[in-house]
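Taking it in order: structure first as structure tokens, then the write-up.
Incomplete set of chains, arranged as in the complex.
Going by the order they are written in, the chains are A, B and C; count residues from 1 in each one.
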Amino acid sequence: AETGDKADDELVIGMSFQELNNVYFVTMQRALQEAVNEMGASLVFTDARHDIAKQINDVEDMLQRGVDILLLNPTDSVGIQSAVMSAHDAGVPVVAVDAQAEGPIDGFVGSKNFDAGYKACHYMGEQLGGEGKVAILDGIPVIPILERVEGCQKALGEFESIEVVDKQNGHQERSTAMNVTENMLQAHPDLAGIFSVNDVGSLGALVAIQSSGMDVKLASVDGNPEAVKVLAQPNSPLIAIAAQHPATMVVQALELAVKKYRGEESPSEVPIDVTLVTADNAKEFTW
Amino acid sequence: MSTPTSDANPQPRRQRRSRASRLLHSPVFFPLVGFIAVFIVMALANDNFLLPNNLTNVARQGAIIAIIAVGMSFAIFTGGIDLSVGPVMALSGTIMAGLMAAGWPPTVAVIMGLLLGMVFGAFNGACVAFARMPPIIVTLATMGIARGLGLIYTGGYPISGLPAGFSFFGRGEVVGIQVPILIMLLVYLVAYVVLHHTSFGRYVYAIGGNEEATRLTGIRVPRYKLLVYTISGLTAAIAGLVITSRLMSGQPNAGTGFELDAIAAVVLGGAAIAGGRGAILGTLVGAMLLAILNNGLNLMGVSPYLQDVAKGTIILLAIYIGRGRNA
Amino acid sequence: MALLALEKVSKRFPGVRALNEVSLQVEAGEIHALLGENGAGKSTLMKILCGIHQPDSGEILIDGTPQHFSSYRRACAAGVGIVFQEFSLIPGLSVVDNIFLGREPRNRLGLIRHGVMLKQANALFERLDIDIDPQIHVHHLSVADQQFVEIAKALSLNARVLVLDEPTAPLTPTEVERLFTIMRQLREQGVAMVFISHHMEEIFEICDRVTVLRDGEYVTTLEVADTDAGALVELMVGRRVDNIFPDHHSHADSDDIVLEARIRMAGRKHTDYIQLARGEILGFAGLVGSGRTEMALAMIGAQPVTERQMQLEGHKVTLKSPADALKRGIGLLPENRKQQGLILPFTCADNITLNHLKHFQTRPPFISRRREREAVEALMDRVRVKAPGSDTVVGTLSGGNQQKVVIARWLERGCRVLIFDEPTRGIDVGAKSEIYALMKTLTAQGISIVMISSELPEITGLCDRVLVFNHGHVVAALSGDEIEAGTIMTHATRQISLDNPTGSTDESVATLERAS
């Protein structure tokens, strides 16, 4: 992209979210709004609802509206390519946030999703004493989620006596996750642990576990405040969350994008580490 | 008419249908056959399926859709449809949660939530009945509106921190029966009585059977349509009560796709989608059929992707068995 | 050898034996009447002939060759055409599309040749002397015009065997004459026709032979010339029906005006005035499309109008819907039973009690099923519905029996004013006389009746007063000796100026206006 010359408070920042029905992304959006306010710039944002076709339309419309900087939280890394190209052609710097985007992007800021799955499940494996049956509560088939599952499976594979006995889809929606977990518990009365791909799912699973009275350990990804609060309670089934940092992530992405806009030197990729939150550090953790 | 020959007229009309024939012609017969068939298959395929604990699970999981499907039945019996049920459920539930979180007493909050569902339903009904707009498009539009309002109200955050007593509706037990199941049974009981023992019930079917004829006969069709959609809003709100209490949090995006499950329950229950024919107990059977499908496939550990395929196939088969009655 | 022969045809429906070894022969160039009470099996026999129903046993022979018609399409291919008793037109399609449905002329690309189709339709209409815009959508047409489209459609098949199942039911006498002219032409051309009608005079006018059915059994076949109406009715009903109209004793109390209506239909320039006395039978006569049905609908608030002032027993009432009308005791029996009258998936019982369920609420709001059933069975006896039971689905009844179910709905509703729009359409002679008697009984109870009818004998035989409609307006009010076929037709067909529909001769209406 060419370098831009507008002052901070003249800038229009656009961000396209994959969804906004999830505290994780809402937190991101609010942090961004704050940062943008501080700059005195203005923000427009859209919600793709996990529909890549809609997301591309949203981006096109934002470009039409004349955004100077585009932050992209793609619902699909490959499918977003044509939107990235449109932005590139329009001379708007593009930074991908949370999930990678193909095409001529100017930067990527995101969590290490594979690590997240790995860390959460490795901790759970240890807590289970390296043995027992474990189930996975899957989510929407998008790359970050699939990577978490892969990371988890790798971690669990390192324990010889741990067996992954079931994998069901909770659609990252609380009541579905609850129902599916109830059924998994029914099918495997000797289940020892569950890995949920995100905290919306884990909060649903939690209801099922608690009302079943079974002793099942739960590990998850995200760092949703409600989940962290549960984690901090004594004897909580939820024992580990590989927490992401949505606010940090988006603010860094904005900084990176503004630098690109000004033509300043900047890294093109900023991986954000995930933090493993357990009972020990839950009290201190916040987004 | 006392015509000269009327006595010599051995009118066969006096004959009543036999009990067996009545059962066979009952609209609940084929849904029940389908249900039992799937039930047996699931019981054979899973050791855990028949455990009392699991059967309670199934009933409780199915309760939400089953409750929503009551309102959907009313709408479909009149020849209409209500696509807004999912978001109305979510909206009512979040409002209840929001009011309680703001310190309102649970009873008041619950009543407000139920009222809100009814108001929303009544708005649908007014558009359909008085503005004479097609139900499918009205409720498609209000579906978006309800979803948007729910999200605006909560800002996308679920609402938690509800008073402990509120968990009664989703997790409580009365005389050994879980409250969600009890609520479901109660809703069906009321719906059954209304549909089969009141004039309003008769009008519901009449409107679905031939709206123009019903109107010309002197029935206030718009009034009853308004009522039908209000009922649908109410049952959606009741489902919202149960789900909010069960999760102990108000979820603005709960209920996505529930309208399709509810429609499936009604049609699996033997109702004609064009209206005029159907049975509320059939809907209950249909909803429970969906619930044992979800539960059974989960229990079998069928991979999630394959579950979609299996569920679709079984629904097709179930309808195929009972077809002709629904065509 | 007969062109068409049906040999020992039998057919059962669940709970009903519709036909039992019925035979029928029709020669080329013959018009053969098929006669029988409602539910005798006439339509069923014809549907079997046309491949719509399959017989349980028996044979269809054309030119002596046995035929197996698995569908109407097959029957058409063998030269059989039918005008159905129930309309078979598609409301959303144009007239021309309806006529050629399934047989569209196409060009080499497979595209419809609209021009050719239109030309053929126009030619057909010209030949039949039908004046309908072939491009208009069918749902814009009146019932009678729809019937002519049906007829044109059947004729466009150039069938050798043509079935006409109650084609005259929705037609007025002039139109019946036109149909007969067409039928005579076809007879000349050697077409074999089966003609079903409940009008005796039509049978004597146009038919050569007549076959009588009773309860699905073949009774006899006679030369029309060798018999008379009384004999036929007796064969058909199994008893003598001497005078189908009850004695002309009027129950009208002309001083006690129950209903006064001033109505101006949308798009019309004048307000019409209608007055109805207690116990009176007021006839609405007129040609098809003269606006009688519209007026009836306007009177119960079922149709928006420019002006509507109604007074019921001296009190002003506002009727915005049929429900308002019903609340005030005004009920309408609509002319089109399938579209406006019946809830087809309902049982007879549910149809009949629909508008007076309150009567059976022993403990409101709950309905007592037992009382409902008892009441229904009494009513079904009164109008003589032939059905396996009160829980029979109404859609499976014969056309005439369906009409009786609609009538039964109004008998116990307790209305002050009943508007019967073509109440005897499709009803057999025996039942007709019973319905007339019923109407008299109702008026004796002080109920006032408006009867719309296209059958002049019915109007002249039954009405105390008659309003004649022409071009959407009341153009004459007749009473006493003025009620006579010739006078009615004169007013109904009189050419009128649209600016002054009441015309110069219409003193009676003016008088009425003054009197009020």
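In the analysis below, contacts are C-beta pairs under 8 Å (C-beta built on N, C-alpha and C of every residue); 3 or more make two chains touch, one makes a residue touch a chain.
Because the structure is predicted, anything quoted here is derived from the model rather than measured.
Engineer: Tally up each chain type across the whole complex and write it as a label-plus-number formula.
Structural biologist: A x1, B x2, C x1
In this text, only the chains that are shown with their structure count from here on.
Engineer: Based on which chains touch which, is the overall arrangement a line, ring, star, complete graph, or other?
Structural biologist: Per interface graph, the chains form a line.
Engineer: So, comparing each chain's Cα centre against the centre of all protein Cα atoms, which one is closest?
Structural biologist: Ranked by how close its C-alpha centre lies to the overall one, first comes B.
Engineer: If you average the Cα atoms per chain, which one ends up farthest from subunit C?
Structural biologist: Looking at centroid distances, A is the chain farthest away.
Engineer: Express in whole angstrom the distance between the two chain centres, defined as the mean CA positions of subunit A and subunit C.
Structural biologist: 71
Engineer: I'd like to verify one number: the distance from the centre of subunit A to the centre of subunit B, where each centre is the average of its C-alpha atoms, in whole angstrom.
Structural biologist: 35
Engineer: When you check subunit B against every other chain, which residues touch at least two of them?
Structural biologist: none
Engineer: Write out the stretch or stretches of subunit C touching subunit B in their complex.
Structural biologist: Contacts found on subunit C: 15, 238-239, 300, 302, 321-323, 325-327, 331-332, 334, 339-346, 350, 354-355, 357-358, 361, 365-367, 377, 380-392, 409, 434, 437-438.
Engineer: Spell out the residues on subunit B that touch subunit C in their complex, using ranges where they run on.
Structural biologist: 1, 3-6, 11-17, 193, 197-200, 202-203, 205-206, 209-210, 212-220, 272, 276-277
Engineer: So in the complex, which bits of subunit A are touching subunit B?
Structural biologist: 20-23, 25-26, 138, 165-169, 173-175, 178-180, 182-184, 186-187, 189, 203-204, 207, 211, 226
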